[in-house]
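Missing here: one protein chain of the complex. Every other protein chain is in place.
Now for chain A:
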Amino acid sequence: MEVVVASSSIDGGIGCWDVHTGAEQLRYKTCVSPPHGLACVGQRFLASSQLRDPSANSGCILYWSWSKPQVEVRSFPSEPIQPVAANREGTYIVGGGVSGDIYLWEVATGRQLRKWNAHYRAVTCLVFSDDDSLLISGSEDGSVKVWSLFMIFDDMRRQRSDHLYEHNFSEHTLRVTDIVVGYGGSNAIIVSASTDRTCKVWSLSKGKLLRNIVFPSIIDAIVLDPGEHVFYAGSRDGKIYVAALSAESTSKSNYGLHIINSLSNHSKAVTCLAYCARGNLLLSGSDDGMVRVWDAKTHNIVRVFKHAKGPVNNILVVRPELNFNFQPNSQASSRRHGSLLPPVLDKYRNPTDEDADTTTVIGLQSTCRKSIDPSYFSSHVINNQIKELQQQGSSAAAEMETERLKLECTRSMQMVQQWKKMYENLHQFCVNELLDSDQAGISNGNST
């Protein structure tokens, strides 16, 4: 089952619908998320950062498990967090703070593993690369930076190099609103959108700008077509523009260079986009509180979900793992009354807690099903033993042989005894007969 999950900047909970049937699922309560503030952690549960009133000096990240509408875990990081993201396996959560810091937590323990200063202004979006080894962040200061997680954790290398990031793209002049990463490991492209009305395509391997596309209006959301033929850009004028990546683009377009087409039905600004590869569906969330599902081929609206009165600002397409056999360790479950979710995220990184770094909580559940073919030994053992017997080499074989012979021997002995006995009996019998007949003869003779 694939579901679309949507949240808003005004509390309407997290809406959840089956993409293909349109059936509404559970609605998860109390969520006021900033843009890019909703993430699905390893398909196991939902996590969302929360908008806080400006005076609050701590952030808030909430967890919902798939099966319960209530918030199950509340964490309070040391500053308001806007974007959150999790890697594919769901082992790490990263959050971008308003100060420009990026936080990295380990999900299983809630430990804050790293925190580093990434941008001058607030972080606005965070995405993991295709292979989860790179993190790409965008900021209000207009810069897009590519971080190698490996580098982040390598203290020695970090001290040697003058900067932590792999790439720093600073061509955007205003706040970065969205970032997507394409397919292809180190050859991937990065597309970023900004309030400067442009979207820029970057090469990850070369670290430079490949294409700049100027849009008629500010783009708040982008999504790649899985074939990376085009990308879709949701704009504040309510249109979704189709911009060329590898597709042919003519200069004669109505909208500008590289913009091929547009989808329009929105009265209000498009705030978020998602793509569902199965069925080739494009999903858009809008300021009017609706989630629309478009057929990417025909550009027709297939379905409309009404989320809330307020603007939708996050949508995700996920395939929830409803009955995953995830059991937290016994302590954690007793501590939190059988909740299936991992513990609270740390507020601060504890620099003195060196020992905490020495262990890692891992789930050793086999990812593949237990082999269906059980292994049987006996025929193997039979063959081995027969070989042994035939070679007569081993002591065990010899032992069995002797035992067999011994038994045979006793049996033969018994036979001998029996024969002897029979012989004796016979002998006795004959002797008796003879004696009897003799005596009879004698007596006969006597009588005659």
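Quick note on the criterion: a residue touches a chain if its C-beta (ideal position, glycine included) is under 8 Å from a C-beta of that chain, and two chains touch if they have at least 3 such contacts; residues count from 1.
Please note the rule applied: contacts and distances are computed from a predicted model.
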Complex member absent from the view - protein name from UniProt, among "60S ribosomal protein L6", "NUP43 protein", "Transporter" or "Pre-rRNA-processing protein RIX1 N-terminal domain-containing protein": "Pre-rRNA-processing protein RIX1 N-terminal domain-containing protein"
Per the touch definition above, residue among A:36, A:145 or A:258 touching the missing chain: A:258
Option from A:26, A:344 or A:397 whose C-beta touches the chain left out: A:397
Option touching the unshown chain, where A:46, A:98, A:191 or A:230 are the choices: A:230
Omitted-chain contact residue, chosen from A:67, A:267, A:360 or A:439: A:360
Absent-chain interface as seen on chain A, which is shown: 87, 89, 91-92, 106, 108, 113, 129, 131-134, 148-151, 153-157, 166, 185-187, 201, 203-206, 209-212, 214, 225-230, 242, 244-250, 257-258, 260-261, 280, 296-299, 327-332, 355, 357-366, 370, 374-383, 385-386, 389-390, 395-397, 399-400, 403-404, 407
